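What follows is a single structure, and I will ask about it in a moment.
One protein chain is absent from this view; the other protein chains keep their places.
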Amino acid sequence: MAGNGRETPGLKVEIAETEGVRTQVRVGEVVFGAEALAVIAGPCAMESEEQYLEAAVAVAQAGGRCLRAAAFKPRTSPYSFQGLEREGLRLARMARQVTGLPVVTEVLDTRLVEEVAEAVDCLQIGARNMQNYELLKEVALSGRPVLLKRGLSATIEEWLLAAEYLFAGGNDQVILCERGIRTFETATRNTLDLNAVPVLRERTHLPVIVDPSHGTGRRSLVVPMARAAVAAGADGLIVEVHPDPDRALSDGFQSLSPQGFRDLMQAIEPVARAVGRSL
Amino acid sequence: MAGNGRETPGLKVEIAETEGVRTQVRVGEVVFGAEALAVIAGPCAMESEEQYLEAAVAVAQAGGRCLRAAAFKPRTSPYSFQGLEREGLRLARMARQVTGLPVVTEVLDTRLVEEVAEAVDCLQIGARNMQNYELLKEVALSGRPVLLKRGLSATIEEWLLAAEYLFAGGNDQVILCERGIRTFETATRNTLDLNAVPVLRERTHLPVIVDPSHGTGRRSLVVPMARAAVAAGADGLIVEVHPDPDRALSDGFQSLSPQGFRDLMQAIEPVARAVGRSL
Amino acid sequence: MAGNGRETPGLKVEIAETEGVRTQVRVGEVVFGAEALAVIAGPCAMESEEQYLEAAVAVAQAGGRCLRAAAFKPRTSPYSFQGLEREGLRLARMARQVTGLPVVTEVLDTRLVEEVAEAVDCLQIGARNMQNYELLKEVALSGRPVLLKRGLSATIEEWLLAAEYLFAGGNDQVILCERGIRTFETATRNTLDLNAVPVLRERTHLPVIVDPSHGTGRRSLVVPMARAAVAAGADGLIVEVHPDPDRALSDGFQSLSPQGFRDLMQAIEPVARAVGRSL
Partner (left out) sequence: MAGNGRETPGLKVEIAETEGVRTQVRVGEVVFGAEALAVIAGPCAMESEEQYLEAAVAVAQAGGRCLRAAAFKPRTSPYSFQGLEREGLRLARMARQVTGLPVVTEVLDTRLVEEVAEAVDCLQIGARNMQNYELLKEVALSGRPVLLKRGLSATIEEWLLAAEYLFAGGNDQVILCERGIRTFETATRNTLDLNAVPVLRERTHLPVIVDPSHGTGRRSLVVPMARAAVAAGADGLIVEVHPDPDRALSDGFQSLSPQGFRDLMQAIEPVARAVGRSL
């Protein structure tokens, strides 16, 4: 039997299964997969109460619909800042209360799924954990909607099979997120694979959003690629916003300032309309 | 001395060199790099007089600005159809006369550069020949504008250095064309690297167009990715159009029908306006 | 602060740290990083008591030094066979008793690390979990030696930083395993990156082994690539062996039969001697 899982007919995530009906996923009051685009924003990492609340308020004021609350950080080096962890969950709750926006948080460890699920509105599976099947199984049981990022070198087939783990575990509230793949090109941090957006719209009934921050790795590329994502048919975006990007503890070079985020929201609005969507 | 050509300061293709002024390249009456987008279209290969003229007229009627006239075909297998070759040049002239549109033709051989340059308005360097430096040197001397496609696995740095060969040879009429890169993903023929569009707009003064036909390899993906390309800031498109895609001698699966091409032109128009461009 | 972890000076896994002294890792009686090569073998997945013990005995008789005991299987599809799980740990103990060989088992879940560590001699971190940092932290605390496979698209830098998580957690008994990377080439399942072997020997003091089964994905390529790995300087191999490859529940196409494994051991012996090693 092949180990690569290809040629698996009849997946629950496939649009054939729903006879063409698209799934809408509700995170708090926000609907992913509706006519209106859903934009998630927030800093790459929570760093302090002050930093996080400032970012959260800026996101809310500029029209962001959902907060990114990165309490736990999977860092390539053990010596890099690892996040505020549980303290971050407290800040996530506080930010939700202050802004009224729902909160998305990445979860890294099967043992913490329940605790994180209680604190936030949506669980994120990061790129590095897309094939961490034990985590997928546990998150499936959490009852929370899930934002499933594409793995760094995952094929679309493998990505859909990771989503299928959530469905197989009884959770059909799944949002897919294209965040760039690893290629030979070094001019950008990753290669944003926007082809994936229409490919997924043909094959799956799940909403698809795009992360132009990780997908490019450079602040100046975020607006044009956010526009491109919307034009390609994405149902929303996830963007890194930091009150003071140049002092960010991680990924500052790809984070927008609050003003930059306001500019982005203005820049995508006419493109959304041009393709029959709204903000 | 490094063989990879990195860190080459002071290239003529860089925007620093023109103090921010963008180059406009004129092909016949059509200007690449202006406010109006330039769309090149035509069949993957010329197959017969009838097929080619039918395609050319359809392109002209739907608002295409430039004809793709593929007389010489670089085919992976020696046993595949190799193009009409010289007979194709005659058809290219005829199609130009009938439609009034300028013609772009790929050239494969240093010995034919002069002959092809006399017959057509713009010379194309295909992806497989991006680092065929002898061909670049000869094409530089032709006096014709050049459409330089990105190599299948060329970095943006290497691509700009290929363009620099044309400048070094005295030809500054160069249009860059992103056409998808080779990655691990097999759901699409290539991975269209739209990140390249804003990266190039920051770094070079040359116009940049996008080929969503080769960049996706599937007809149904061409319209959404054409829209995405325009939203990302492309100065134009090159698209495969065939009177009868299902009977095409090459690349039928990614070619639009004449009606499909009209739909594409309508689909990109509002996106162009949304980003401050026109058709 | 950069998110990619580059330019991290002074890692504990670097050979500069040990002034050129190489680490030897002991798994049961077997030493990885000594003059004698260490060969781990066993089926891709444990399927039944009968299948596993037959494979284990065949491995022992042919000169294998360590048993691969795959009780938990990370499968791309949720509908593929997921392994014998806890029952597999019982079989692992039984096989160790019957053959006298130490046992290596992959662990997938932080919650099971302690239980698996009690049952077996060495914990494996699979390719998909190389950047599952919570799992690395937990495995670091287990007191067991660790076989750390390279991620499908992990750079050597990222792989060493994953090993550094184990060191940072107090565990310096780490064996690195090259198992092929993901590239554009589809003629083989993965591209076995043997360059990594001498690169790692220059940079780290840790033992390095190679997995020619996953690295090629085809039975007929296992022997030549095992020889190549030894010639490149690998400290050992991990190979898939199944009593009846054509009926294997997973990866049968890349598994050796018991006779095939005996042939492999004979085939690598003269190459080992040619590069100053023994079996």
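Note that the chains are named A, B and C in the order they appear, and that numbering of residues resets to 1 at the start of each chain.
Convention: a contact is a pair of C-beta atoms (placed from the backbone, for glycine too) under 8 Å apart; a residue touches a chain by one contact, two chains touch by 3 or more.
Predicted, not measured: the structure shown is a model, and the values here were computed from it.
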Contacting the left-out chain in the complete assembly, out of B:174, B:230 or B:248: B:248
Omitted-chain contact residue, chosen from B:26, B:93, B:128 or B:273: B:128
Selected from B:17, B:109 or B:263 as touching the chain missing from the view: B:109
Chain C residues touching the omitted chain (full complex): 153, 155-157, 181, 183-188, 191-199, 201-202, 215-216, 220-221, 224-225, 227-233, 270-271, 273-275
Residue numbers in chain B that touch the chain omitted from display: 1-5, 8, 44, 74-81, 108-111, 128-129, 131-135, 152-153, 158, 161, 164-165, 168-169, 182, 189, 248-253
For chain A, the residues touching the chain missing from this view: 153, 182-184, 186
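As a working rule, only the chains that are shown with their structure count from here on.
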Computed distance of Cα centres, chain C from chain A, in Å: 33
Touching two or more other chains - residues of chain B: 153, 183-184, 186
